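Sharing a structure below in structure tokens format, with a few things to ask.
Removed: one protein chain of the complex. Kept in place: all other protein chains.
Naming follows writing order (A, B and C), and every chain is counted from residue 1.
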Amino acid sequence: MRDINEHTSGEDLIIKTAVRLMVPFAQLFGLYVIVHGHYSPGGGFQGGVILGAAFIMLALAFDMKTSQQYMPIRVNAIFSNLGATIFVGVGALCALFGGLFLDYSALDRLIPLGPIEWRSFGIFLVEVGVGFAVMSIMVLLYWNLSSGGTMDEGL
Amino acid sequence: MSTTNLHLFVMVVPLLSALAINLFGRSNRFLIAPLVLGSLTFSVFGSILVTGRVLRDGPISYTVGNWQPPFGIELVVDPLSAMMMVLIAVVALLASFSSLQSVAKELPGREAFFFTLYMILIAGLFGLVLTGDAFNLYVLLEITSITTYGLVAMGPGRAARASFNYIIMGSIGACFYLLGVGYIYILTGTLNMADIARILPTLNAPGATATSIAFVLIGLWIKMAFFPLHGWLPTAYGYAPTGAGTMVAPLMTKVTVYLMIRVILSVYTPALVFANGWLANGVLWAAAIAIVSGSSLALGQKDLRHMLTFIIVAEVGYMVGGVFLANANGLTGAVLHIVNDALMTLCLFLVVAAIVYRQGSVSLSSMQGIFRRMPWTMAAFVLGALAMIGVPPTCGFFSKWYLILGGIDGGHWEFVIALVISSLINVVLFFRVIEIGYFGALEDGGHHGPVQYQEAPGWMLNPLMLTAVLLVVVGLSTGPLVNNLIRLIVPAGF
Amino acid sequence: MEAAVNEIVAKYNYWIYVVLMMIGFYAMIGKRNLVKKLLGMNIFQTAIILFFVSTGVKKGGNIPIVDKYQALAGGVDAATIVNPLPHVLMLTAIVVGVSVTGVALAVLLRIYKEFGTLEEDEILEKLQR
Partner (left out) sequence: MKNLALLATLVTGTLLLLGTRDFPAWGDPQAPASTYLSPVYIEKAVEQTHVPNIVTAVLGDYRGYDTMFETVVIYCAGMAVLSVLRRNRKEE
């Protein structure tokens, strides 16, 4: 019974095992690309896409429900909002702390790291926000487009 | 909160509230209305304060991230953009009352998504009028477009196809704009508008400059549905959900006209754009054809909303023509018409929303005897119709007056004649609707009884009444508006 | 003759991108299948991205990533590094392109559910009925 199910849904032991092995590394690499964007090619968008691809890979090899076990729809919604809020929020925070909008050095009044270090750190913060938003939206786009909006089954 | 950042908060508060609506409104939809209305009220007061400051102290130049303008992105608030900020805030606030009602009825369960897109669209429009950077303008143009695609596609039935048409046309427009900016970037090496305006006249590159002017203008014309490129607008605005139409129809095309004025005045400078007489002549002929054909196509419609969408096409012709008259009266008329047309379109679309809310359709056949069912709504409709026709003292008269004066100054009689013809066609159009509504036999009442009084709910009716009053108030205060604000916009050479 | 050859050698990359753009543009306005229109849009956008990125090229330039401490101590020679600005602009444009494509695909799904086809002629036929 179980074998027939696995066969008809087109799932393959090799693909499943390979994906299971690859996903943690893909996620690690995605995080590396986001975090190491200051020193090497990379950044929020590129890393976010890799992180999203890890979840899409899960959905492709297993099914949509499996990928939703690792990232429930609610968490996805929170991540996408969080990502956008981090970016806009950091900008607004800079303005509230007496600087101009998105002037990260103004956050020096919050935690004194030095204005130039704050610029570097502010870029890091917003890249993380971009990464979150891009990751969750990529997964969301895949879920919706492959299932026609029901987000329960599909490719 | 210091006032340095106030104009940015006018844009950021709706943006943050959009995120909050998405986060909290999905589970608790009673939070949506306070967030929408609260943030828009903030924007109204903020933009009025900013306008006061601009009129007192002169244009504000603001550098995001505290970088010197050519390197960072510059925001410019001059009298024109301050006026547009107030206009967007007021129209969005008035429209949102009605949208909240009709969305709750038409799209139950999807209010949170709708208002997320709605508020981001408003934030994007604020961003468009604030920005002083050519590439930033492209990004914001795409934000407003993507949210509009989504809002239009939420409608029932044919809305999806209308939205796809809009996506294809809108993308062509955006790509053309981006190409035009690319050509300028290769020539000048900068993206800041003031910087481009400074460098471009010193270059000897007529071919590439002309190409970039052509592509930027064609891109914007597609986005504003200027006559030969207007195919997407009537279906997109006609099939969109009613709640989206009330806000998108008054604002999108007008803000794009503003962008065209901004690009002509502060990127390419009028001297360069109007150097060749044939460009202005060709555009004026196209505008004249747009006005006449938009009005005549409206005559063939059997549905009030579709009729209004064709009138929007005609009105775009008024404004583009006014700008390309290239004289002070023409530009004054065009800028004044942006304000007036936004308010008139808002008024008429709010009427449509109210009628759709009560009876589900605005086809002319279903509007028989509507005056007896919704007298106040229809009173506002009559006022809006008079303004569209251009009867004093409503505001529509004054902007048309300036446009006609400008046409006579420039000797462009085709434009003047088109304006007069379109006013006459508007008389026919609107009196046909009023006749059906006033004298039309009531639908066979049957078990409902002869006359049923079904006025729109107060949340829709009161903003509508306020808009109708604004039409007259703005009309009567044309003099101060032109002398204190719009005269500042007209450049010296005009 | 030599001037023409020089012109070709100096500008041929722009011309290639213009041809690519026009392939996309023709697909957007000339094709009757909605998916082909969408693909045309993607070709158009990709061509514009290539066009912009090629404006940043400097002959013999390096990638715009420098050694932090060396740069802080001795500064950087701008002539050896390609122009970073077009890269930045195109990162943004890529994201915009992805977003538009996503929305367009969703709308296409709705159209397919509504009409059962993505051929424009068949849709028009069904609308007139």
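Here is the rule we use: a residue touches a chain if its C-beta (ideal position, glycine included) is under 8 Å from a C-beta of that chain, and two chains touch if they have at least 3 such contacts.
Predicted model only: the values in this text are computed from it and were never measured.
Shown chains touched by the undisplayed chain in the intact complex: A, B, C.
Contacts to the hidden chain, counted on chain C, fall at residues 7, 9-15, 18-19, 21-22, 25-26, 29-30, 54-59, 61, 64-68, 71-72, 75-76, 78-79, 81, 83-89, 91-92, 95-96, 98-100, 102-103, 105-107, 109-110. Across the interface with the omitted chain, chain A contributes residues 37-43, 45, 80, 83-84, 87-88, 91, 101-102, 104, 116-117, 119-120, 122-123, 126-127, 129-130, 133-134, 136-137, 140-141, 144-145, 148-152.
Annotation for chain B: contacts to the undisplayed chain at residues 15, 19, 22, 64-65, 67, 70-73, 110, 113-114, 116-117, 120, 123-124, 127, 133, 135-136, 139-140, 142-143, 146-147, 149-150, 153-154, 160, 179, 183, 185-190, 205-212, 214-215.
In the analysis below, only the chains that are shown with their structure count from here on.
Interchain contacts join each chain to each other chain, per the touch definition above. Just to note, of A-B and A-C, the chains joined by more C-beta pairs in contact are A-B.
Between the Cα centres of chain B and chain C there is a gap of 29 Å. Centre-to-centre separation of chain A and chain B, using mean CA positions: 36 Å. If each chain is reduced to the centroid of its CA atoms, chain A and chain C end up 24 Å from each other.
Multi-chain contact residues of chain B (touching two or more other chains) are absent. Within chain A, no positions touching two or more other chains are listed. Note for the complex: chain A touches chain C at residues 39-41, 43, 45, 134, 141, 144-145, 148-149.
Against chain A, in their complex, chain C makes its touches with residues 63, 65, 68, 91, 94-95, 102, 105-106, 109, 113. On the chain B side of its complex with chain C, the touching residues are 135, 138-139, 142, 145-146, 149-150, 153, 157-158, 160-161, 163-164, 167-168, 171-172, 174-175, 178-179, 182, 185-186, 191.
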